[in-house]
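Heads up: the structure comes next, in structure tokens.
Just one protein chain is left out here, and the rest sit where they should.
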Amino acid sequence: MRYSGLKVIKEALTGHKGWRPTWRDPEPKKSYDVVIIGGGGHGLATAYYLAKNHGITNVAVIEKGWIGGGNVGRNTTIIRSNYLLDGNEPFYELSLKLWEGLEQDFNYNAMVSQRGILNLVHTDAQRDAARRRGNAMILNGSDAELLDTDGVRAMYPFLNFNNARFPIKGGLLHRRGGTVRHDAVAWGYARGADLRGVDIIQNCEVTGFKIENGKCLGVETTKGFIGANKVASCVAGSSSRVMEKAGMRLPIESHVLQAFVSEGLKPVLDGVITFGAGHFYCSQSDKGGLVFGGDLDMYNSYAQRGNLPVVEDVIEGGMALIPALGRVRMLRSWGGIMDMSMDGSPFIDKTHVDGLYFNGGWCYGGFKATPASGWCYAHLLATDTPHKVATEYRLDRFRKGRMIDEKGQGAQPNLH
Amino acid sequence: MTDTVMNAGMNAGTVAFQADGSTGARKGVQVNRLDGGLIKGSKALNFTFDGKRYKGFEGDTLASALLANGVRLMGRSFKYHRPRGPLTSGSEEPNALVELRSGGRQEPNTRATVAELYDGLEANSQNRWPSLQHDFMAINDRFSNFLTAGFYYKTFMWPAAFWEKLYEPIIRKAAGLGSISFEDDPDAYDKGFLHCDLLVIGAGPTGLMAALTAGRAGAQVIIADEDFLLGGRLNAETFGIGDLTGAAWVEQAQAELASMPNVRVMPRTSIIGAYDHGIYGAVERTADHVLAPEAGKPRQILWRIYSKRAMLAAGATERPIAFENNDRPGVMLAGAVRAYANRWAVTPDQTVAVFTNNDDGHRTAADLIAKGVKVTAVIDTRAEAPKVEGAELFAGAQVIDTKGRLGLEVARLRLANGATRDVPCGALAVSGGWNPNVHLTCHQRGRPAWREDIAAFVPAGDLPQNMSVAGAANGDFSTAAALRAGAEGAVAALSELGIEAKADALPEAEDAPINVTPFWYVKEGKGRAWLDQQNDVTVKDVKLAHQENFRSVEHLKRYTTLGMATDQGKTSNMGGLAIMAELAGKQIPEVGTTMFRPPYTPVSFGVMAGRSVGEEFRPTRKTPSHKWAEEQGAEFVEVGQWLRAQWFPKKGETHWRQSVDREVLQTRNSVGICDVTTLGKIDVQGKDAAAFLNKMYANAFAKLPVGKVRYGLMLREDGIAYDDGTAARFAEDHFVVTTTTANAVLVYRNMEFARQCLFPDMDVQLISTTEAWAQFAVAGPNARKLLQKVVDPEFDISNEAFPFMACGEVTVAGGCRARLFRISFSGELAYEIAVPTRYGDAMIRKLMEAGEEFDAVPYGTEALGVMRIEKGHAAGNELNGTTSALNLGMGRMVSKKKDCIGNTLSEREGMNQENALKLVGFKPVNAAEPVQAGAHLMNADGEVSAATDQGYITSAAYSPVLGCSIGIGFLKSGDSRKGEVIRAVNPLEGKEVQVEVVSAHFVDPEGERLRG
Amino acid sequence: MIINHPILGPRDSQEFTYLGDATLIDRPDWEADDAAGQFHDYLYLRDNPAGEHRELWFHEQGDRSWLVVTRNTVTHEILNVELARDVARARGRSK
Partner (left out) sequence: MGKFDNHGLKAVSPLGGFEPQVDAFTGLLIREVTDRALASLGARQGSEDAVKSAAASYLGGALPEPASWNANGEFAAWWMGPDLWMISAPHDSHELLAGELKEAVGEAGSVVEQTDGWCRFDMEGSRCFDVLERLCNANIRAGKPGDATRTSMEHLGVFLLCHEAGQKYSIVGPRSSAGSLHHALVAAAQSAI
């Protein structure tokens, strides 16, 4: 079934009887060509592109809970291609280009909205770094503009230009950055994959891998054994827990990142703003809620919830930047488990076990990567060679000294 | 969070409460005002709503005062812009949201049901245009059949560009609820910290009894309630406790609590979240009930409460029944109607009907009848409904529709016999049963359990650490059970702390069982029956979600937006779950619940930020010469938390470059002085001090002579350069090391890690002395001459006696002790001289005075930066966390003969490639062109692209010595490319400059000056 | 969170800085044959358990002790707190 405005009108006039399930709920088959562990954004996108780009449709996505329940369902919805390093930026640029045509591609309105991202700078050194980054973005085919204070003021006159502890000296504007309705991404990919024959199996948890003679033959699950030619782990947040079952230790720690939404407001912020002198970034959803976040809670956690000090730290940043928010209320907070990697960059790679593949380590940036992650992971699974924009995302890069460290923080996951 | 008491005995007819004003006079004032209540009828308050003037009384909320004045219409819904009035009388309110106050104090989405009335209150309706009565956007309601759950996911996709250009802007404008003024909030906020043995959350009968029990035992007790009156549901009911009325009992309890110094009673305080290990967040509204806070006083306070034990006594929330057009102003929860009548002496209308599935709803009828309000019908879904006196009872009947424009006029019933009946009523009091307020028990991911006998979720065993639950929050709804649970819960909690408390003889109170027959929605009718009134989620939407396979509760919530409004579904979630369960053929507990998360009720940004706003967002660190620099008219710059002088403009200088050029030239030509106190200083002592520094730094320190300083490069364990500084050896077992300003705290932390965790038996003691010494760089050919005037003559600081890289203790200005270091960042003959910080202000004055004959200049961070770039010294822009010693041209400094942090991993292949980036200098081929930091480097010819990128410029400045702009940066194989002309491209700003690769040491490359 | 400091008793975790897995105490011998491999594993690989985790916290806004805290990463329950220096010595670290 194709979605369209006409279809909506037709259904409205006929009692909405024609809408079908957005995805089926099949029982698992005995085996598949590819079993993807994890029904989050990346897993569903991988299944979609395996089917669409590579014609591989004998695929199962197995999800321990409900699809889209991981970080794709608990993030701050930002998309961007504003990375600095050569190992990263081409990948994120591919991702942004995929976002730009995504809705027409999978026939689902995920509300991709490129209203711009503004990274504020507060010192000369930050401006130098912004210039280097902006140039790297442009050289990689992305877009960037360097604004001075007046340029920022023209966009957002209500920021604190009067008594700021760290005055705004300008900003790096990335106009193609923006936001996407996060849940819809999971549902859109699920629908697209399902229509192409992929089995999405919810409430099915992987309990182990069947590995014989260095070859992965399938997965043990709460719904029984499922055989596979290739098993693709895609469970960011739970990567260590799942891969431990295959005997692997990863260069990853799991951390909690909190995010927040305010009560609904008439338009305040058009685009996304990140505060360069505190831990605060913010956008406004189409429903009117300010969606904002800041820093990690800093300690290892699988609890999907955080603590009060970080809430205060984030909102202190918010008030420092936008004093007019004093009477606005925070409505809800939540927490996601981040796969924090040792250099802040992800992995899309084969493992030492034949037929077992790994995708993870997305830190707090997995959402924007969803299309390219699926695209490149599908490429790797289908061809056994890394996609050209994902050649650096290797598990052995630390052994080789080829870190991709955007923030320059070294092997300290919670600082990335 | 008010405690709820249910199923009181029907002692109707006793008007429990006496107002302090004259009763008879009220009716004339406000059309729906009754007698009695807990308001102060003697004190009339003026307020406006949408510009119209009204009067209410002290003790009113905005909602009760508007209802008293005959105003039911208070808001519009989010999507369909349906007219709405209050559904509740508490913080769970979905409908009656207003913009309170104006200007910088304008507060959108304020629940009229909890906004305390004050004289001069100003409120306006929101999300409507042009007026609340005539809202243009109500046209959405006509098209509701097209605007079903998730319709937007299926359309607005073509043409692709139209989403951002057309559809989305319209949607964004229409969406949202209230608006902000964009003015800065003028009010202050505060934070604080409290400690207690027992935190009691909710001050209804359960909480009050718990606090009394614990307080009498001498425990440290905090009892908090979001309401401005203690008592919870006791204020809304007509029955008594013991011989007293409910209100009198509350007053007595409150008086006793107030007399105990170990008890802190906190009304107007919402517990917003249960955090780890007994920490609770609480927001106290100290000035929301007055026109404006007193000067210097906060509007709200965020308290962090450290509790050893906590008791949740937060009561329960009534839930509605869904039926067609159940959202008209006037359709309210039965308990709320009762609360308005009993507490606020208000009836929403003069004719009221009641619709219930339980006994509790009948009490609303009885209480209203006793107050003289006409009850036109009591509709009970149960065939075996109890009898009603004074109103017509329809047992086994349902409300199937309502009518009325901008407010309820008629309820249409389906009677047990199948007939329909229209009942006139301006208000319909609906009760579908009560849900315990389990929210805080779920903040640490606990999941509630279903209790069949009350058809509701109650807290399960997985409570937050050291929390217990009692009373209605635990599903024990009667007053007697509440009092018992409060007392016994307090005894149990305190006994775990070794405090003995006694559950004294409890007063008598009603103890009736609950009789509820679950009834979630009326199945009859083709129209819409609302579940989530604010977000306009109807029964049909839940059915559509089920049809489209959004069946998990989380999918249901996210697809329909059920429970995502400002009330977080407090009155709507249960209904949605029950309907989903029915459609899926499951039991309610199988469907589960969504996760309750903090905050319990929405919290202002202002209070979460507290005093950390504006210039006080973070502390400011000032250098010892700050005051003097201010006197000189210096420009200041933020360097971390420090404020440093950036440059010192002189009269006639109109551009900062003039000042900076002058400062550089004057320093290089004569002498300049700069406050360098901000560099971190760590005092390292102990027998193993040298061995310790050998571990910390890549280069060796063991053989550094006493009285000498050495440059040190510090690596991270991954081999990347981390920080640099100097180490001065004052004795065999005593060093003072410096760090960069930015890394002072981190280096000190890492050293402690090494000392305690890696080398625990080394004899090393560390302490920061950054702030203890005011340190000034004195640089330039005349530096020594200047210092010789300041350093006391008994100290020989000649080149022979005090050569480059010497250090020692001296006195200055006739006996003030000081430390002198002969080190140079500028490349000139230079010293750093340190005196105890209290003398720093005098010292800068002394130095400037002594320098007068040399035309000494103070220089700021800009000139400092120019001179270090001229010398090719790495700073923060070069030590950017991705560069190694090899990149910095200091590869040979990394000793291979010893173990140090980072040397092993610095040898990995990826960090030692042939074409590795190397730090070099750049000069423009055309001296008039600027070199810019952040430009990327490209070969002289060929494509400009990421693939051909050769490196980047890290730092750049105009060099007044060379008369052109210069830069340093990292270039692939840079050290072997000197003399090559390449391009520095800056497409970001549309610039491209031809630069020559040169040594990074632009000035005095041999270092003759600094040794002179 | 509250960390029960072995010397100072219960303290708000906000006073602490978190580092990570307590195995960071076990810095390898630089002269070992496979020092490069050992340092790689030491610095980069983690068990990252969902459950009990021994981890390093620094009482930076307090007495500047490094602590080894045993904490459940799923429930955040803290089971044990030790001075890291004692742990380091017990694990054979010296100079």
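A, B and C label the chains in the order they appear, each numbered from 1.
Basically, a contact is a pair of C-beta atoms (placed from the backbone, for glycine too) under 8 Å apart; a residue touches a chain by one contact, two chains touch by 3 or more.
Keep in mind the model is a prediction, meaning the values are calculated, not measured.
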{"item": "Touching partners, among the displayed chains, of the absent chain", "value": "B, C"}
{"item": "Touching residue (missing chain; options B:Pro619, B:Gly652, B:Gly963 or B:Gly979)", "value": "B:Pro619"}
{"item": "Hidden partner chain, touching residue among B:Tyr280, B:Tyr839 or B:Tyr952", "value": "B:Tyr839"}
{"item": "Residue among B:Trp773, B:Phe802, B:Phe825 or B:Tyr859 that touches the chain left out of view", "value": "B:Trp773"}
{"item": "Touch with the omitted chain, as defined above, among C:Ile7, C:Ala32 or C:Leu79", "value": "C:Ile7"}
{"item": "Option from B:Asp141, B:Glu164 or B:Asp190 whose C-beta touches the chain left out", "value": "B:Asp190"}
{"item": "Interface with the unshown chain - residue positions in chain B", "value": "188, 190-195, 220, 296-298, 301, 304, 306, 611-612, 616, 618-623, 626-627, 641-642, 677, 683, 685-687, 734, 761-763, 765, 767-774, 811-817, 835-843, 846"}
{"item": "Hidden partner chain, residues of chain C it touches", "value": "7-8, 12, 14-15, 60-65, 83, 85"}
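Note that only the chains that are shown with their structure count from here on.
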{"item": "Centre distance in Å when chain B and chain C are each reduced to the mean of their C-alpha atoms", "value": "29"}
{"item": "Interchain centroid distance [CA atoms averaged], chain A/chain B, Å", "value": "23"}
{"item": "Distance from chain C to chain A - Cα centre to Cα centre, in angstrom", "value": "30"}
{"item": "Residues of chain A touching at least two other chains", "value": "303, 307, 399, 411"}
{"item": "Touching two or more other chains - residues of chain B", "value": "275-276, 279, 444, 717-718, 905, 908"}
{"item": "Chain B partner contacts - residues on chain A that touch it in the complex", "value": "3-5, 7-9, 12-13, 16, 19-25, 65-66, 68-69, 73, 86, 89-90, 101, 103-104, 107-115, 122-125, 127-136, 138-140, 144-146, 158, 160, 162-167, 181, 183-184, 187-188, 202, 262-268, 277-278, 284, 286-288, 303-305, 307-308, 311-312, 315-320, 323-334, 397, 399-403, 405, 407-411"}
{"item": "Residue ranges of chain B touching chain C (in the complex, touch as defined)", "value": "275-279, 306, 444, 465, 688, 691, 717-718, 745, 749, 752-753, 756-762, 899, 903-905, 907-908"}
{"item": "Residue numbers on chain B that touch chain A, as the complex places them", "value": "78, 104-109, 127, 145-146, 148, 151-158, 160, 163-164, 168, 171-173, 175-185, 187, 189, 191, 273, 275-276, 279, 281, 302, 304, 443-445, 540, 544, 547-550, 552, 554-555, 558-559, 561, 565-566, 568, 595, 597-599, 602-606, 608-610, 612-618, 620, 637-639, 716-720, 722, 876-877, 880-882, 905, 908-912, 932-936, 944-946, 949, 952, 954-955, 985-989"}
